[in-house]
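Note that one protein chain is taken out, while the other chains of the complex remain in position.
Chain IDs A and B follow the sequence of writing; residue 1 opens each chain.
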Amino acid sequence: MKEYIPHTPEDIRAMLAEVGLQDVEALFSDIPREVRGRFRPLGLPPRDEDWVRRHLSGLAVASSGKGLIPFLGGGIYDHFIPAVVEYVLSLPELYTAYTPYQAEVSQGTLTWMFEYQTMVCELTGMEVANASMYDGATALAEAVLMAHRTPGGRRVLVPRSLNPRHREVLATYAWGAGLELVEVPYGEDGRLRLSQVPEGVCALVVQQPNFFGMIEDLSGLKDRLGEAFLIVSVNPISLGVLEPPGSFGADVVVGEGQVLGLPPSFGGPLLGIFATREEHLRRMPGRISGQTVDAEGKVGYVMAFQTREQHIRRERATSNICTNSALCALAATVYLSALGPEGLRRVALLSFERAHRLAEELSALPGFEPALPGPFFNEFPIRCPDPEGAVSRLREAGIAVLPPEELEKAGLTGAFQVAVTERRTPEELSLFVSVLREGR
Amino acid sequence: MIPQELKYTKDHEWVKQEDGRVRVGITHHAQQELGDIVFVELPAVGRKVEKGELVATVESVKAVGEVYAPAAGEVVEANSALESSPELVNKDPYGEGWIFVLKVADPAELGELLDAAGYESLVGGQG
Partner (left out) sequence: MPTGTIYDLGAPGRRGVSLPSLAGREEELLALIPEGARRREPPWLPEVSQPELVRHFLRLARLNYGVDSGFYPLGSCTMKYNPKLNEQLARLAGFTGLHPLLPEEEVQGALAVLWELSQYLRGIAGMPGITLQPAAGAHGELTGMLLFKRYFQERGELERRVKILLPDSAHGTNPASAAMVGFRVVSIPSNERGTVDVAALEAALGEDVAGIMLTVPNTLGIFEEEILKITELVHGAGGLCYFDGANLNAYLGRARPGDMGADVFHFNLHKTFSTPHGGGGPGAGPVAVSEPLVPYLPVPQVVKEGERFRLDYDRPKSIGRMHPYFGNFLVLVRALAYILTLGDEGLREVSAGAVLAANYLKEKLKNTYKLPYDRLCKHEFVLSGEGWGEVRTLDIAKRLIDYGFHPPTIYFPLIVKQALMIEPTETEPKQVLDAFCRALEEIAREAKESPQLLREAPHTAPVRRLDEARAAREPRLRLPRP
């Protein structure tokens, strides 16, 4: 008998008697004998708790990457996570609850979702937000599907400077839905260069800052698109100092919310941010918490606009999404509450400042120069004569950066990329520079 | 409860003939099954539809009712009062809660509609 299953032999006898069966095997008599006969076990003995703890702890230490200083970004960043975030995420009534279908016993979940939606709207400058998608990449793909449903058109303008992994996920979804991705190049400064908007376009995607860390100029883009959607994929930390896409007429803002209180976690779970304008509310995918009152007039929250969702509208739903990234959205809610507006701006500016300091010092090294001269946030590509060599020297010194092959996916050659957050200390910056200086 | 002068579909719509046009809504039974109506998605005036095509949706909190064209034709009116007061469908399904008016291409297509007695037997007097 395992520790998670409480049935004693006496319990089992009593329950079987109620059901009118002789033994447990009889409970499975409706599974065809042939199917049961083909069954093969895994060959796994049961293990005690300490054995499992040791085994997985062993795998946890078997990755040397944990010890590297992460100057590594490309969509996932090493920001500081306040201790209160883990505290709240460990509260059992929050993490062991299901989707809040029964509102009266889910006011905790529904209230923080409402708070989260408010914060996402504030960050992005949008009017409505959902309670999360799986991650930034699938949030982007869903935004494109929503654009396809709204103004119509089968073509999607996708910049070459979009995170290549997000582009790959988008391409999978787009192929499924029969959409065509049309590439938009970037200019010499690394920023979007939109020459013309072809016929049949349902959306333009822009990443802010883009994959290379460059700050895009969003002004005037929506005017050129007309009915077609302007979809902006953001790094939410940057919105502490960058004007929100809502100010530039964005129809949908999506983003990877990992930076808001979640560790890198080998890439999952993540947090898909999704916000739009009120006029598009009924076409938005995902869950929403809405404020209402109870039978006594007391304020409370329910899941609103469920008729958009798959469990009611089935094949006509706005998406198939059901389980989302709720607990990660809770992390973001706690993170933003702990930081407040001033803290968020400080994290953004500290990351910005340290990135610029490092870029300046690296550019002073002979042979090193910024690969793209545009304005950047906290990540930048560096060009040098032997980027692979530079990356391996850094690794030997205990530093991880984004290697050239990742940049080549977005069409940039001869460079590696550096991301800097507020966690990178002056000593770590000095080490970085000295490794490359001495390595020459 | 079931108005004698109207025709009905098996999908719980009522159809009122008005000179080559038909006015369409959902029956008392349909609105009762849906519960509190919170939103009606209306068709664009001028839209051409085929018989049986989905023309409008009527939403409650937990369900979506679909309204189909009883015949091929063109939508000539939509009840814009429902945009701000969807509850009219609950309060007065056969009157102020009408949904759209269709200019019918071939009136013969309306021949398959049920009369009040036929609809009554379908819903067991709950119309």
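Worth pointing out:
In the analysis below, contacts are C-beta pairs under 8 Å (C-beta built on N, C-alpha and C of every residue); 3 or more make two chains touch, one makes a residue touch a chain.
Note that the coordinates shown come from a computational prediction; the quantities given were computed from them, not determined experimentally.
One chain is not displayed; in the complete assembly it touches the shown chains A, B. Interface residues of subunit B with the unshown chain, by the touch rule above, are 35-36, 38-39, 59-62, 86-87.
As a convention for this text, only the chains that are shown with their structure count from here on.
Looking at the complex, you find that subunit A touches subunit B at residues 282, 306-307, 312-313, 316.
Those residues of subunit B lying in contact with subunit A across their complex are 39, 41, 59-64.
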